[in-house]
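This is the structure I have questions about; it appears just below.
For this depiction, one protein chain was excluded, whereas all remaining protein chains were kept in their positions.
Each chain gets a letter, A, B and C, in the order it is written, and its residues are counted from 1.
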Amino acid sequence: MYSVDFSYLDSKLDGIWDEVLSGSRFIQSIRAGTVTIPLFALYMLETYQYTKHNARNQALVGVRATGVPHKYTSYCFKHAREETGHEDMALKDVRALGFPVPAPDALRALPATETLIAYLYWISFQGNPIQRLGYSFWAERSYEYINPLIHDLRKALSLQEKQLSFFIAHAGVDEKHAAEVKEMISSCCKDSDDFYDICRVMETSLRLTGQVLVDVHAEYERLCRGEGGQYAFLLEQAGSRTVGA
Amino acid sequence: MYSVDFSYLDSKLDGIWDEVLSGSRFIQSIRAGTVTIPLFALYMLETYQYTKHNARNQALVGVRATGVPHKYTSYCFKHAREETGHEDMALKDVRALGFPVPAPDALRALPATETLIAYLYWISFQGNPIQRLGYSFWAERSYEYINPLIHDLRKALSLQEKQLSFFIAHAGVDEKHAAEVKEMISSCCKDSDDFYDICRVMETSLRLTGQVLVDVHAEYERLCRGEGGQYAFLLEQAGSRTVGA
Amino acid sequence: MYSVDFSYLDSKLDGIWDEVLSGSRFIQSIRAGTVTIPLFALYMLETYQYTKHNARNQALVGVRATGVPHKYTSYCFKHAREETGHEDMALKDVRALGFPVPAPDALRALPATETLIAYLYWISFQGNPIQRLGYSFWAERSYEYINPLIHDLRKALSLQEKQLSFFIAHAGVDEKHAAEVKEMISSCCKDSDDFYDICRVMETSLRLTGQVLVDVHAEYERLCRGEGGQYAFLLEQAGSRTVGA
Partner (left out) sequence: MYSVDFSYLDSKLDGIWDEVLSGSRFIQSIRAGTVTIPLFALYMLETYQYTKHNARNQALVGVRATGVPHKYTSYCFKHAREETGHEDMALKDVRALGFPVPAPDALRALPATETLIAYLYWISFQGNPIQRLGYSFWAERSYEYINPLIHDLRKALSLQEKQLSFFIAHAGVDEKHAAEVKEMISSCCKDSDDFYDICRVMETSLRLTGQVLVDVHAEYERLCRGEGGQYAFLLEQAGSRTVGA
């Protein structure tokens, strides 16, 4: 029986998270306490965009997978079910920040977010059916890396719990999910090819998520320079929001 | 709020079941007590074929559906999970009947069975996302029609419970499922167009299932005429089976 | 090199065509000269329905096929291109028969037609990539069987060429196509498994097309009994049409 080298995955992950976080001006602004409500809201709206697809591409693995244990197919559908509708939490948080967002589906994902979505469908639809576990492996454990940032964010922006429900809800659930993912990797990963495929998806999907952070900040700067775009309302409403507060 | 006319569905269903059952020589042989073990095994192997796809096309609805309530997406994934691996029960029953079936995946579905599978993917992949409920509506309640037949079959062939696990397991679970389907139809069916789409899929998928019964019997007759085919082993082993019993 | 037994395919085909044509009351009415304009128009509207999908499922083979010769992929795209838009001819003929059909896309395919469409996507999307050649094999040569019927139809209904453009156009093109299909089968069919898959799709798709003929006549009889439905306009307008002629 193949024994999965989780410590290799862990150390790889540490390195990429470091690269992702240190390369992100959005993250730097959180750590420095200079982050703003509109910047955070913009990030949450992009989170809304890709979260909308997560349950769907997760289930897609089960739809097309043949030659995998029923246990894995079953996991895909169970996990898909648990993720269904989570995007609404992201949206609720944005609304609790003071932005009504009357027509969220009219908003378009930024290019980096759309690229991440495209990649997740691709690795779910073809290739090694278990490779998507590489995405879940880091995503379900991201709270180890994100929690300190949430703490800083909360302090910097004086946020209430109901404005952070997406992260708070996930932090709780994901510990259980992370254990399930690890167990699923242990039982589905049969050789070094499987391990390579999982590792590869882990790395690429995390880097693409890092690119979302970069795009979010670039879009925010564009807004601040007055160049408009679909998120212009975040600055306009932020003004009125402050006045109204 | 649109009120679903379930009594219309019920009476439609009664009529089509009647048409399906009275048009099937396989069913007639069960009622007359002339059914044989190889004929029943052949039917169960075709059941194995389409059951392999049921969880997958059920989940496909959730994967591609947008603009439906999360509740429905969630139902699709939950139901898909519950159906995962059910084909193994059909196969186990065939084995318990005395046929080892060493390579079940080398067997090909009969044309009518493949057509049913194709249709279920098609109505899951496109069209009104809730239309597949029309299939579930009759499938989850088929035990009302099938139970008397199972009784006759059991008597005619002196079958034990472990040779009928597929039907026995479903009879129990499906009562609960049938109630869920009805509730889901009530809450997702918003107008007469939705109702029409559900009704249409109900009718077509039941008639295509009826065609499976016809093909199963025709294939069995082909075997009895010594024309061979992939199921020839059912007659050969049936002989040795009797001797060995 | 594997040598394809085309005479086997031909004789199989003869048998199934015979079965299909003799089992169809629509065909009988053509032969007997009792066919009516509304019945023929109803058939052409169903032809419109499945023809809309033919280019698309043909191209789908090329999209998903890997491990096939480029020559075959190229053939799929070329053939798809040639079929694009052919449904418009079917519709034009119906209009030339005196039925304006203002919103053709609001019409729904009859169950048998939808089943045929579903099956063609299924065999194009999965399984042996060359199996769809079994459909093309009979479809491109159907004029051998259909031409005498077109002749009878024309005579019975005093049809002009512009009311039969779909069949007249295909009769010309399809001779060339039939030769291409044969050549493609010869070069792609590498063993008896390939041959079996092609043969199977040939048989099943022709029988499902036969079922379309059955459904067309049943729907027509429903109309004549005054039971309405989406095609009711064919009888209403047929009346006014005659008056206007």
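Please note the rule applied: a contact is a pair of C-beta atoms (placed from the backbone, for glycine too) under 8 Å apart; a residue touches a chain by one contact, two chains touch by 3 or more.
Bear in mind the structure is a predicted one, so any value in this text is a computation, not a measurement.
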### Query
The complex has one chain that is not drawn here; which of the drawn chains does it touch?
A, C
### Query
For the full complex, which residue in C:L13, C:L60, C:L157 or C:L234 touches the chain that was left out?
C:L60
### Among C:S22, C:S74, C:S186 or C:Q230, residue touching the chain not depicted
C:S74
### Missing-chain contacts mapped onto subunit A
108, 111, 114-115, 117-119, 121-123, 200, 203-204, 207-208
### Message
Under the stated touch rule, tell me which residues of subunit C contact the chain that is not displayed.
### Response
55-57, 59-60, 62-64, 70, 73-74, 77-78, 80-81, 84-85, 88
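Note that in this section only the chains that are shown with their structure count from here on.
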### Query
So how do the chains connect up here, line, ring, star, complete, or something else (other)?
line
### Query
In whole angstrom, how far does the Cα centroid of subunit A sit from the Cα centroid of subunit C?
48
### Task
Could you tell me the distance, in whole angstrom, between the mean C-alpha positions of subunit A and subunit B?
40
#### Entry: Residues of subunit A touching at least two other chains
none
